[in-house]
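Note that one protein chain of the assembly has been removed; the remaining protein chains are unaltered in position.
Per-chain numbering from 1; labels A, B, C, D and E assigned in written order.
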Amino acid sequence: MGALSRDGERLRGANPTLLDLLVELETLDRLPRSGYLLRGVPDCESVAEHSFHLALIVRLLAAREPGLDVARAVEIALVHDVAELRIGDLPRTGARYFPAGAKHEAERLAAADILAPADAALSAGYAEYEAGASREARFVRACDKLQLMIKVSVYEAWGQAGLAEFWRNPENFPDEQFATVAATFARLRERFAPAAPPAG
Amino acid sequence: MGALSRDGERLRGANPTLLDLLVELETLDRLPRSGYLLRGVPDCESVAEHSFHLALIVRLLAAREPGLDVARAVEIALVHDVAELRIGDLPRTGARYFPAGAKHEAERLAAADILAPADAALSAGYAEYEAGASREARFVRACDKLQLMIKVSVYEAWGQAGLAEFWRNPENFPDEQFATVAATFARLRERFAPAAPPAG
Amino acid sequence: MGALSRDGERLRGANPTLLDLLVELETLDRLPRSGYLLRGVPDCESVAEHSFHLALIVRLLAAREPGLDVARAVEIALVHDVAELRIGDLPRTGARYFPAGAKHEAERLAAADILAPADAALSAGYAEYEAGASREARFVRACDKLQLMIKVSVYEAWGQAGLAEFWRNPENFPDEQFATVAATFARLRERFAPAAPPAG
Amino acid sequence: MGALSRDGERLRGANPTLLDLLVELETLDRLPRSGYLLRGVPDCESVAEHSFHLALIVRLLAAREPGLDVARAVEIALVHDVAELRIGDLPRTGARYFPAGAKHEAERLAAADILAPADAALSAGYAEYEAGASREARFVRACDKLQLMIKVSVYEAWGQAGLAEFWRNPENFPDEQFATVAATFARLRERFAPAAPPAG
Amino acid sequence: MGALSRDGERLRGANPTLLDLLVELETLDRLPRSGYLLRGVPDCESVAEHSFHLALIVRLLAAREPGLDVARAVEIALVHDVAELRIGDLPRTGARYFPAGAKHEAERLAAADILAPADAALSAGYAEYEAGASREARFVRACDKLQLMIKVSVYEAWGQAGLAEFWRNPENFPDEQFATVAATFARLRERFAPAAPPAG
Partner (left out) sequence: MGALSRDGERLRGANPTLLDLLVELETLDRLPRSGYLLRGVPDCESVAEHSFHLALIVRLLAAREPGLDVARAVEIALVHDVAELRIGDLPRTGARYFPAGAKHEAERLAAADILAPADAALSAGYAEYEAGASREARFVRACDKLQLMIKVSVYEAWGQAGLAEFWRNPENFPDEQFATVAATFARLRERFAPAAPPAG
């Protein structure tokens, strides 16, 4: 959206400042995560809430994973979804209707615009995440899936139905390369995953 | 999302039936219109609500516009936003981050998938709308803008601020080719548009 | 409510114009359907959303039902609940506390007031619906029940409880005279209706 | 709605018990006050909230009003809107579409059904209120208007627009016969009423 | 918060008047009950709604309990939670982090401030409740627990999960000294309590 003036008007043409960025970021509170929204979860997680949980999970688990740059992983988590400010949270089913790579490229461009007033290290974090270009980026990606499944577990514990398919699709599971993440997910699954339906 | 079974699970692989379509359409209630959402309108219009208003406006105004196929215009209105079921309501600011035409093509493909169980006339209506390929399609498009500005007026009358920019961007105004739409918009503007700021 | 001025004030005394009608209709977004509301469904369907779904279902099914005036059925669907703008969505349990026919008569009068600025064909559609005075009106009525049960199915698939009584009351089922509606309902029931409790 | 079983099912046929009444009353939380709802107040007052405020205002002011049976006035306030459980909160504009007195009679019948399991004194309180049949009933009625205008004031102080018409319609003002209520309303008006527009 | 002026500003320094109290009380609508909130109940009960239900339950049951001052019990119920206007609804788990008695003392002080403009009998009701200093106060306390379990039952009947622990903690059950309350709770439990898990 860009800059916001006192009467809620967007400012045009000016180079966005750091303040413009800070103000625009507040809008992430209003963006619901589309996967929950479309499955009827009431008052579902916003992108801001998701990003908070992710950053804290990353901080907690990265400290137990040897050889990771924890601070780098945390800052990647903080910005990993900022592109949604301008693109929205495209449902997963939607990506296939775009040319291959178009969604990622759009997100990369949007994030670059949004983060233009930030320091270079931070704005580079977005692209690094999208590309999985570092061990830290891949760690955040694994934690992103872990956080998804934690939230699904919480919603199910609160009575939400229709989320079992999350447990059936291995794309939602963090990969095995990070031992701490994998172990945490294994415990989550043991405690919360629905019982398998009887075979036959 | 596709088919939904009794436990909220999506059914995979099967050809979607008419019932699958009807069930999926119910989800349009949960999709907020992103332009309002990102400007903080509480409990803002859903895509289903927008589509209802549009269809009824089209029916009301088309009856006064000579030489229009009213029934065709109404059915186009009913389906003009179904692609958002799978793509979401991409904020207007987001389209420019995609390759030229990519958003429209994605919407066309998604709508074709969603409407596959419908009769050919109806599913062709979506593409006709996107392309502005008939007078009826262009009429719906004009009414789409009129409905946007009516809703903006209502939200402002309820105390919402930060919407003045809608009144400043002529892209939000219905074009002049349909006399009834233009006249209705002129009256709306007269009653609700914010006073111009003093020159100088 | 009648006409709305820029400061949210209602305008009194003037004959309502078409614009007044369009503005008042926007308020249908805020009217929840009382049957869901009173059973605790969070963020439940608005009358506008219901009307959208009904109109689209009517369009989809009427096209498969021989000898129906599809356009007429659709426009009846679009206005079938406008009286609720002034009467509210009286819970079904409430009608019996009024003199016989009083609710229908009140709705007829309210709809006539609301739709006064519309063309005669449209405003006649409301009374036609209430009276079931045409095959199209009866078709819309059947689809109204079908849509109710589709929504109940969706809410149950999302985890809402306490809706089983809808499946137990045949008044909620579309009558058998329209083959397409009946067949769609049969498939819905097969997929979503709760299993009958064991006899005994 | 009547009795509720553990699976959310309504129980039919049985005489309602006191427990049925207590359970049904909880539903008043979900009934929004239609006057606010239709003017776009987000998350607006429920009938239960209104009834709480009314009962406490009655208790506070009745204690300063000589010769009133305070306890009687309070219990009337607690039940004065229970009929809305079955009738809904009919918008004020809607009453005129019913035969004269039909709304009051319907409310009286619904309240009698709802309150059947209560002691006679309490269920008689409803009819007493509707008829304004005692000084206590008329006092509650005056406080009902005072509470309305207090809430309007609070919503306006929070930024809601479009409520000025409440201040213009003397039907919303408590009558003058109760000095404490009148004095409190006078102070409210002084502090919160919008300035009169310039004459001419 | 204290006094509120027309532009939503708090007034400082002045002694609060009765009107200030009435205005501040309206805010109880916005305070959710933390026990439900933290367990994911959507649009959960506000403190105002809880107080309404409690006052009405007290009125209904006290009339059947010999030797109680019904009016006194009702007025205690109306104010028993006003301290939450300034303290919030501290989750039950939180009290143990404060020095013994600190929460009660804070609530007593806050209630005294809030109720300063009320008559002495009413403001004394709060302290009486907190201390359980009269039979009426203890009766309200028993009903407070009964109302909690009624609401839990309703939420469970609507599909909310994760509330079973309320049924497992006897601190949530009204004590046995008031026969009417105990009998009502016994019937509630019989109808709504989850079946005990099989032993073993």
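Assume a contact is a pair of C-beta atoms (placed from the backbone, for glycine too) under 8 Å apart; a residue touches a chain by one contact, two chains touch by 3 or more.
Small disclaimer: the values here were computed from a predicted structure and weren't measured.
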item: Displayed chains contacted by the hidden chain, counting the whole assembly; value: A, B, D, E
item: Candidate in contact with the missing chain, chosen from E:A131, E:A164 or E:A179; value: E:A164
item: Sole contact to the chain not displayed, among A:F139, A:W158 or A:F178; value: A:W158
item: Absent chain, residues of subunit B that touch it; value: 39-43, 159-162
item: Hidden partner interface residues of subunit D, rising order; value: 42-43, 154-159
item: Subunit E residues that touch the omitted chain in the full complex; value: 1-2, 4, 7-10, 27, 30-32, 34, 37-40, 85-91, 93-94, 97-99, 102, 105-107, 109-110, 161-165
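We adopt the following convention: only the chains that are shown with their structure count from here on.
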item: Other chains in touch with both subunit C and subunit D; value: B, E
item: Chain whose average C-alpha position is farthest from subunit D's own; value: A
item: Subunit E against subunit D, contact positions shared by both copies (same if over half, else different); value: same
item: Centroid spacing, where centroids are CA-atom means, of subunit B and subunit D in whole angstrom; value: 39
item: Multi-chain contact sites of subunit D, meaning residues that touch two or more partners; value: 4, 7-8, 27, 30, 39-40, 43, 159, 161-162
item: Category of the chain touch graph - line, ring, star, complete, other; value: other
item: Which chain pairs touch, all of them; value: A-B, A-C, A-E, B-C, B-D, C-D, C-E, D-E
